[in-house]
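Structure first, commentary second.
Moving on, here comes chain A:
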Amino acid sequence: MTARVARAPNLGEELEAIVGHGHATDRPAHLAEVGIRAAASEPATWLVRPGSGAEIAEIVRLANRRHIPVSPVGAAARPPAALGAAEAGILVDLRRMSHVLHLDETSLVVHVQAGLSAHALEHILAPRGLSLGDFPPAILASTVGGMLSVRTPGKSSPRHGFIEEAVLGISAVLGDGRSIHTRVAPRRATGPDLARALCGSEGTLGFITSAVLRIHRRPEARFLSAHHLPDFEAALSAVHLAMREDAAPAALRVYDERQARAGLGDGAVRPGGAVLLAATAGPTDLAACDRDLIASSASALGGTPIAESFAETWWRQRTGREDSPSAALPSLQVSARPSRQAAVHRALRAAAAEAGIEVCVYASRFDPYGAVLFVTLIDPSTGEALGAQAEDAARGAIERAAEQAGAALLGAVPPALTPYFEDMRRRLDPAGIMNPRALASGSE
Partner candidate 1 sequence: MTRPAIDSDRLARALRPIVGDDRISAKETDLTTYSRDMWPRLLISIREGTPLPHRAHLVVWPETVGEVAEIVRVARSQGVPIIPYGGGSGVCGGTVPVKGGIALDLKRMSAVAKIDRDDLICDVQAGANGEHFERELATRGYTFGHFPSSIYVSTVGGWVATRAAGQMSSKYGKVEDRIAGVTMVTGRGDIIDTDGLARSHRGPSWTQLLVGSEGTLGVITSARLRVSPAPELRVLRGYSFPDLIGGIEALRRIMQRGLRPAVLRLYDEFDTLMNALSGGGDRAPADIRHHHAPSPPAGAGALPRVPTQSADVEERSGLLGQIVGQLVPKDRRRGLTQSLRRELVAATLSRPRLFNNVAGPVASRGLRRGCRMIVGLEGSRVRTETEARLTFGELERAGGVDLGEEPGRRWLEHRYSVSYKMSPAFRAGAFVDTMEVASTWERLVDLYRSVRAAIAKHALVMAHLSHAYPEGCSIYFTFAGYADNQKHAEKLYDELWRSGMEAATRAGGTISHHHGVGLLKSLHMREEHRESMAILEALKASMDPDDIMNPGKLGLSAGGLS
Partner candidate 2 sequence: MSSPFSPEGVAKQLDYCTYCPKMCRLACPVSNASARETLIPQAKMDTLNQLRRGRVPWSEPAAEPLWGCTGCRHCTVYCEHDNEPGLVLFSGRAEATSRGVGHPRLTDYPARFRNRDERLAERVREHVPRDRLGADTTVTFFPGCDAIDKAPEGISKALSLFDAATDDRVQVADIGRACAGYPLLAAGYPDMFRWHAAKVAGDLKRARTAIVGCSACVYTMRTQYAAEGINVSTEVLSVPEFLADRISRTPKRNRGESVYYHDPCYLSRYAGVVEAPRRVLAQIADVREFSWSGVDTVCCGGGGMLPKTMPETADAMAAQRLREIAQRGGGTVVTSCGTCSYMLARNAPRGVEVTDLHAYVADAAGAQPSPDATGDRAPGAEPSAPKRPSSTSDAP
């Protein structure tokens, strides 16, 4: 990237002039608060807290004039270490931009600033009987801007689709400082969906300042259920069967034996077996209907219902009200479409066995196109997760095996499209200042 390090002495003043006194800082302690290690010698990194889209536009214009990179710092969801050691430039912290601009309860649409955390938004919506939808609680920790800028699987639910599909309109600042506001409409046929260019572009094509999102009424009823299945693949098949029957559950999870023991206790699973956990929600009759569809699909694959309390345990863990005993982060995650899931599962187990290790697997984040398999590598001698070093050594071969069986590794940037993306980026951000290190080809 062409951005040069800014050395102009009055950058801080200029930034303060835009965002107001006290909202621009280059103090290492402040930077550390957002997880940035400042370089001791050259405090060229400024953290600013703008209060509006207009201020962001001015910041970007200033950055253009001075050829300084502008990057967002998100809330906790994405480790800010993505930026690593402080890089010269302007870091934009959106925490001041955390207002609901308009709540349209007739249309069930909310216009919200990008700095509001999804959690906080849920808190605002809840008393009104509203919600963003059945998204995994884990994703709610990030800001709305962060949630939309980074596209990863899992920001979805079988019932409410992908979070970016809930975007009806977006406001953003482009690389040259122009502000855009896409037209809000339920659907349209006026060319490509321009808001979707910004969703997932990680702050490179534009800086999301606010979004108009579809919201939902809180479900009238929620049912939790748990089923024991003869094996992991039968449990996956039960999910596919229920989806074919039009079931639209709020959340689903499939545990292999080891994961079930760890998460739900020994009583949940028999040797070799697997557990299917489901939450269905919506109008009472429909939620009950979906629950029954899942039950009959499970039973068609040799499953039997087990105590609802297992499902309640899962739900409490999922919503963070109870600690998950397997707190360790999974060693690897792959996504696979329904028809490949069984093969991928077999392949990664076989590859692990080859390497003399065991695995613990669960499937989650089901959406119409597939699910994510979360794999923890286990040291057979201790029964514990592998140490970091051993894990790094083993991961590659298992990932390759999964990939060959049809899985997709998370986080890759599609190489064939990179030239097009880079080209758009150059056009929208000729100075190359917008989050320059993000989304380079193959970057993680």
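Regarding selection, all candidates are chains of the complex that A comes from, given by their letters.
Rule of thumb we're sticking to: contacts are C-beta pairs under 8 Å (C-beta built on N, C-alpha and C of every residue); 3 or more make two chains touch, one makes a residue touch a chain; residues count from 1.
Computed from a prediction, not measured in an experiment: that's the story for all the values here.
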Selected partner (touches chain A in the complex), from 1 or 2: 1
Touch list for chain A against partner candidate 1, complex: 104, 106-109, 150-153, 159, 164-165, 168, 174, 178-194, 196-202, 205-206, 214, 216-217, 219, 237, 240, 243-247, 282-283, 285-286, 289-290, 292-293, 334-335, 337-339, 341, 367-370, 408-414, 416-417, 420-421, 423-424, 427-428, 439
